[in-house]
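Subset of chains shown; positions unchanged.
Chains here go by letter, A and B, matching the order in which they are written, and residues are numbered from 1 within each.
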Amino acid sequence: MTSTDGAPVPAFERFDQQTADGLVAAHGAETGGLVGFLGLRITAITPGRLVAEAAVRDELLTPFGNLHGGVLAAVTDHVLGCVLYPLIEQGAWAATTEFKVNYLAPVREGALRAEATVLSLTRRTAVVRVEVTNDGRLASAAQGTVLVVTPRS
Amino acid sequence: MTSTDGAPVPAFERFDQQTADGLVAAHGAETGGLVGFLGLRITAITPGRLVAEAAVRDELLTPFGNLHGGVLAAVTDHVLGCVLYPLIEQGAWAATTEFKVNYLAPVREGALRAEATVLSLTRRTAVVRVEVTNDGRLASAAQGTVLVVTPRS
């Protein structure tokens, strides 16, 4: 069971490096909310691809010692929308409308690496795949839809 | 947009009230981890149905003031497995293997009410539907599969 890293991504009309840098900066030590609870940091953003990482700390485990599935789901949801921002018009909104996740292997320790890959992007909608690996082993695979909401002029 | 509360549930061979009570007790003020972060309390368990509630507090919002989708996903994941425990053999494990969630309306404040309903249950697998409402409005609808892992004798 290995990650499918390296899958080709489509070409995109636009990639805003400043937006990408802003995303990285917004995931730091001071970040609160769900992202802070998850301990997510963005470690790479390229056109159509985003990688985020988090440590598997005790607070994320169930009483049985496994990573709570909800953590994988929340991480998946988060990167699914983030990967779009550098690709869409400034001021536009990437609204995740749905996703589906399969859990493939239990996680107990180490680090999570979530990789979001844009499979398709039109003016209105994008489809994104998210794989989370745990120390090199595929822990979950997901696929979701993001609605691109552009500001009215 | 209303909840589909009241959908019929199948009949089940077994419902362990003690397990149900234990689940309720395990979701309290002292609970840590993801469940504690979400602030989830179980407010009702009947055969094939479980209701949990949480307040929408600021820590669960994105910087844009909307509830983070990952919160809905994590809540969904959590109740999806919990609803099975009173129905399965003691010592058995309810392992959520996958789910799919549609986000239907943005959430900004108030309370979340997550209702899990078992659509089918065999010896090996169950299908569960989860709807989350926000002050009476349907916020997300999900459907997932749980593998019933029985201890080897």
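Note that in this section contacts are C-beta pairs under 8 Å (C-beta built on N, C-alpha and C of every residue); 3 or more make two chains touch, one makes a residue touch a chain.
Source: prediction; values computed, not measured.
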{"item": "Number of identical chains in the entire complex, 2 depicted", "value": "4"}
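The rule we apply is simple: only the chains that are shown with their structure count from here on.
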{"item": "Chain centre separation in whole Å, for subunit B relative to subunit A (CA means)", "value": "23"}
{"item": "Subunit B - residues contacting subunit A, complex", "value": "26, 32-35, 37-38, 59-63, 68-71, 73-78, 81, 95-103"}
